[in-house]
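Pasting a structure below so you can have a look.
Entry: chain A
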Amino acid sequence: MTSELTLNHYLWVSGLLFALGIAGVIIRRNALVIFMALEMNLNAANLALIAFSKYNKIVDGQVFVFFIIAIAAAEVAVGLAIIVALYKRKQTVSVNELNSMRL
Partner candidate 1 sequence: MNFHDTLFWFFSIAMLLCGVLVIANRNPVASAMCLVLMFLFMAGLFVLLEAFFIAAIQVLVYAGAVMVLFLFVIMLLDIKASERRRFAYLGVLGGVVVAGAFVWELRIILSKPVTSLQTGTADLSAGLENVVKPLFQHYMLPFEVTALLLLVAMVGVVLLSKKDLK
Partner candidate 2 sequence: MENLLTIAILLPLASAFLAFLLPAKKPGAIRALALFATGVSLLLTLYIFSQFDRQNAGYQFVKSIEWLPSFGIHLKFGVDGISMVLLLLVGIVSFCGALVSHEIHDREKEYYILFLALTSGISGTFCAMDMFFFYFFYELAVIPMYLLIGMYGSLPAGKHGRTKEYATMKLTLYLTAGAVLALVGLLTMYYAGGRTFDMVQLRENLRGSGLNQKWVFAALLFGFGFLASLFPFHTWSPIGYAAAPTAASMMHAGVLKKLGTYGIIRLALPLLPEGARQWVDLLAILACFNILYAGLAALTQKDWKFVIGYSSVSHMGYIMLGIATLNVVGVTGAVLLMFAHGVMAALTFSLIGFFYHQTHNRNVPDLSGLARKIPFIGVCMVMAVMASSGLPGFANFASEVMVFIGAWSQGSTLFRIATICAVWGIVVTATYLLWAVRTSFFGPFDEKWNMLNDATTLKQKFPYALLLVVLLVVGFWPRTLIDIIKPSVAKQVLSQTVEPKTAMVETR
């Protein structure tokens, strides 16, 4: 019995996840959680890539995902480092207190 799953199913899932990611970034004020949301964005992209490379039978997608994951890891490392430094300085990770520069 064949699967009636199509590429679009996967794209929908990734799309929804991506939307969630954006929403998260906008909604949350905790820098860490914002960062998690950003990770979700990347994952959404990964899912789309994998799905594409499956259905188009092209391997490059998977390779790209490999790079993305690696880079994401690095990004997280640096990002968290900055957040830590920020916390040391201001004793908070709540981004809406970062408005010493405006207008």
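One rule holds for everything that comes next: contacts are C-beta pairs under 8 Å (C-beta built on N, C-alpha and C of every residue); 3 or more make two chains touch, one makes a residue touch a chain; residues count from 1.
Regarding selection, all candidates are chains of the complex that A comes from, given by their letters.
This structure is a prediction, so every number in the text was calculated from the model and none was measured.
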item	value
Complex partner of chain A (touching, any copy) among 1 or 2	1
List of chain A residues in touch with candidate 1 within their complex	1-13, 15-30, 32-33, 35-37, 39-40, 43, 46-47, 50-60, 62-63, 65-67, 69-78, 80-85, 87, 92-94, 96
